[in-house]
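Yeah, one chain of the complex is gone here, protein chain that is, but the others are all in their spots.
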Amino acid sequence: MITYIVRRLLMIPLLLLAISLVVFSMGQLLGPDLLVSAYINPNVAERMTAEQLNSLKEKYGLNDPMPVRYAKWLSNTLKGDLGWSQVGKEPVLDAILNRLPYSIEIALWALFPIIGFSIWMGVKAAVKHNTFFDHFIRVFTLIGWSFPDFVFGIFILLFFYGVLGWFPPGVISVEGFQIMRSPEFTNYTGMITIDAIFNWRWDIFIDGLRHLIAPILTISYLWWAYLLRITRASMLEVMRKDYVRTARAKGVSEKNVVHKHAKRNALIPVVTVSGQFIIGLIMGVIIVETVFNRPGFGRLTANAAQTLDYSTVMGSLLFTSIIMIVGNLIVDVTYALIDPRIRLE
Amino acid sequence: MKKFFVLLFAILLTVSMFSQVPNPDRFFYATFGDADTLDPHEAYDTSSNEILYNLYDNLIRYDGERIDAFLPMLSTAVPTEDNGYIRNDGRTYVFPIRQGVKFHNGATLTPQDVEYTFKRAIIHSSPSGPISYMLIPKFLGVQDITDKAAEYVGVSWADMIDADGDAKPEYRERLINFYNDVIDPLVIVEGNEVHLNIQDPSASFLFILAHGGSWASILNKDWMIKEGNWDGKADGWWKYYYPQKEESPLFEKAMGTGPFKLVDWNKAQQRFELERFDDYWRGPAKLKTVIRQGIDEWATRRTMLERGEADIIMEIAMYMDQMEGRENEGIKVLKGLGDLTSIVLNMTWEVKADSRYIFSGRLDGQGVPPDFFTDKNVRLAFQHLINYEAIINDVLNGNGMRMATTLAKPLLGYSEEIAYPEFNLKIAENYFRRAYRGRLWDTGFKIGVLYNIGNDIRRTVAEMVRDNLARINPRFQAEVIGLQWAAYLDARNNKEMPVYALGWAADYPDPTNFINVYYSSEGYYGVAYGDSYKVFSNQPQPFFGGASLDAYINLAAKELDQDKRAEMYERIQQFVVGEAIAIPLYQPTSVRFMRDWVQNFIFNPIRPGYDFWELYKE
Partner (left out) sequence: MNKEEIKRALRKIVKNPTAMLGFVLLIIFIIVAILAPIIAPPDYPIESNLKEVEDALDDFDLSKKTDILFYFNNYLNSEYQFIMMDYPDLMELKDTLTKYEKNEVSFDELYFLTSELASYYIIDRYYLNRLTENVNSALKELKREISRQENIYKEAIRIKTEIEKLENTSDNNFKKQAETLHKNIYKSYIKKINYDPYIMRKVTNRNEPQPPSSEYKFGVSGGRDIFYGVIWGTRTGFKIGLIVVLISSSVGIFLGSIAAYFGGIVDEIIMRITDIFLSIPFFLGAMVITTILGTGLDKVMISMTVLGWMITARLIRGNILQTKNEQYVLAAKAIGVSDWKIIIMHILPNTIFPVIIQASMRIGGLVITAAALSFLGLGSPQGYADWGSILSYSRDWMSPENWYIIVIPGVAMILFVLAWNLVGDSLRDIFDPKMRM
């Protein structure tokens, strides 16, 4: 097991190299004409002549052949210089590190309601198979899954903020922001609620939390259906297995059958999906970040991809790749831990 | 489980009790996107200019809502021929500098600051910034200082400068001489006066300098030098030519004399915080703090305005219906304010032969030939198939005005006498029937009508063109193609787009900013029509007494007699309407969405954003 983990970890740099090469070449396929637009201000763009555009291309090295450009990027990256982010207006590394905490914060807080609720309800629905409860919970969560993500975001915004005024957009109030900027507050992680705890400022904690609830509600509703369904189906499958029947025959209480025997094995597909899902959470909260006006990593990468800001794209890619590779590794290891029959070679 | 829910509910309840306190000293402006840079010589986008307007002052400013009259600002007089401050047949402008004006750091404004500002602008000279469009042509007659330097030294710029951006030793001396001979005399300080010397007399120079054009903001020389920028000397000036945007010391810092100081620019949040400068020479502003934040989602901005957490939000004419008639909720909508912008449907006379947007590229019903729009019949047909009234009434909810040509009202030369092109499908049909000796009607065509993604108005116009073409003749097929910004730009510069909608906002309120741009073959859009347009615009026209269109346009730009000039522009406009050179769609009249407690908003079409020194809340 240990060798397996170590081997996987050692492969990370190799993988990163391959991934960065693939995505970088994709940019090459787009060509310098498209890539140069990231460096131009839209206002000016319609006024520029071909010569001016060419000088811009020269300046940012877009006309160089790909191996040269890639080598330059690689050597800079290894030195720690990820370049300048056009969409972030600061160095790429700073742009990412300034925004990543916000996305992680949502992901962390959202994890509990999403996974907790899905597993709890999924198991319950499987146990109460084909009852009204089962049908209701399935349709209810399915509504969240079927719509495009902005629908619920805006709906929740309009209701909880527009009508009730409870959960405003943004990450923190203006006053809170000024407190956080002042010398009396130290920023450790960049995550508002966590830093508030470290600084022992409960007013900031509640302020931050208040701004988190609506986004979390939105994301949760979007994801419940997916995880719930997998859990439920997996539970149904497992409940029919021989060892479950045996346990029942032995006289084990239904509660124990469900929780001690069935649940553990039902969770394997859930684990697989969760790995993907957590990564998706950090990356895919773009809509929530846009609607609730939170500066996040997801939004940064989405904007970078759209405007072809390749420095930012490559920088974000490194982060997401590491998260994903490590995430998949954890998932694979968890398989082996949950099911002793699985042997990792 | 139950306990968990009770706890959860309690937390939620507590949390929702807190709410933001309304604050009369603090102004919140919710808009879209972020500023590009705070360097006045680099910034060319509205978001940057909005901020710069409140951080810096210029030499002169516009009088209230007027765009044709000036008031002194950092200069104590507005130069005119009568007061003798315009000399040398219009080639020298004299500005006596005001005393006792303070910068944000306490330093006092001197004429040397003004001198440094303009020289630095010329040296900085970024080809993608406003200086090369506005100031450098006036001062040097060319758009790029490197061209002038190359001319002077006799060697191309690339050959004079080495890889690190420093001058090669053999050219150093000559570059220093270039500065002393060519750049230095452009701006001279005499006592407390600054003299600006331009190449040719220009009717638009004062417009370029006025407050609202952030490229003419006055900087502080000492502060700039301390921050590591050009030291004002001849030796080494070339090192400060066209730095990367983020390398400018002014990228995220500001030192101006304006009514507000920059407190914070949070890039992640797209948020600017400005604070009142108490020693502002016109007296302190009423507002203490101004926050400008880019909030990209419309529903979010709107809700913030409704809840009173935003005082002004960025306006979008299409959504006016959602905001009107809500005075009882405290929402004020101002409309009918003419923007100095023209939205135009442009036709490329000579499309790149392999462009995918002309499809087959031939007259076979599956495409259009590359010189499709060189045919006057085709252009006139397109001119008559646009339903102008529908665009203004339905798409814009009435927030637009008809335009006969691309010249915006009320600039000099604008005239109600010039007849608007008419929406008439029958006339369009007739022109189509005449084209290509009748074959176009029979064969049909397929053309791509492009717009850039995100611009819904342009998309709607494109769809209207498509639908009307089909109504005239179902064989006239148009495909509405939305391009990502990058691809749109690329297609435009490579002349791949046969027909596309675009907009032009005035840099300064002078007709040259519209007429030259669209109708001269050297104008920004004129260049995009193709070579065949150049041939056309250089042909002698009996309409202009034998002068070509290009020549006549240039004459009008130089004419100093206002009445004569207006007449010339009217003639030009009549000509271009008859030739259907560009199809103006409408002139937007802007709307403003704000809370009713926002007072003293004075509209000026040239000003970017809001004048926070004038505004207050009550």
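The chains carry the letters A and B, assigned in the order they are written, with residues numbered from 1 in each.
In this text, a residue touches a chain if its C-beta (ideal position, glycine included) is under 8 Å from a C-beta of that chain, and two chains touch if they have at least 3 such contacts.
Quick caveat, the model's predicted, so the values are computed rather than measured.
S.K.: Pick from A:97, A:111, A:197 or A:233: which residue touches the chain that isn't shown?
M.R.: Result: among the candidates, A:233 touches the missing chain.
S.K.: In the complete assembly, which of A:5, A:74, A:108 or A:142 touches the absent chain?
M.R.: Hidden-chain contact among the options goes to A:142.
S.K.: If the hidden chain were put back, which of B:211, B:459 or B:565 would touch it?
M.R.: Hidden-chain contact among the options goes to B:459.
S.K.: Among the options B:442, B:531 or B:596, which residue touches the chain absent from this view?
M.R.: Answering carefully, the residue with contact to the hidden chain is B:442.
S.K.: Which residue from B:142, B:189, B:390 or B:412 sits in contact with the chain not drawn here?
M.R.: B:390
S.K.: Name, in rising order, the residues on chain A that touch the hidden chain in the full complex.
M.R.: 11, 15, 18-19, 22-23, 26, 29-30, 34, 130, 135, 138-139, 142-143, 145-148, 150-151, 154-155, 158, 225-226, 229-230, 233-234, 237, 240-241, 268-269, 271-273, 276, 301-302, 305-306, 308, 313, 316-317, 320-321, 324-325, 328, 331, 335, 339, 341-343, 345
S.K.: Under the stated touch rule, tell me which residues of chain B contact the chain that is not displayed.
M.R.: Residues of chain B in contact with the hidden chain: 298-299, 318-319, 321-322, 356, 361-365, 369, 387, 390-391, 394-395, 397, 436-440, 442-444, 446, 453, 456, 459-460, 463-464, 467, 470, 474-475, 477, 479-484, 487.
Here, only the chains that are shown with their structure count from here on.
S.K.: Could you work out how far the Cα centre of chain A sits from that of chain B, in whole Å?
M.R.: That pair's centroid distance is 38 Å.
S.K.: Residues of chain A touching chain B in their complex?
M.R.: 33-35, 37-38, 40-50, 52-53, 55-56, 59, 84, 88-90, 95, 98-99, 102, 154, 157-158, 161-162, 164-171, 173-175, 181, 206-207, 209-210, 213, 290-293, 295, 306-308
S.K.: Considering only the defined contacts, which chain B positions touch chain A in the complex?
M.R.: Residues 11-12, 14-16, 18-21, 26, 28, 34, 36, 44-46, 127-129, 133, 244, 246, 252, 264, 267-270, 291, 293, 295-297, 299-300, 303-304, 306-307, 309, 484-487, 489-490, 492-494, 502, 504, 524-525, 527.
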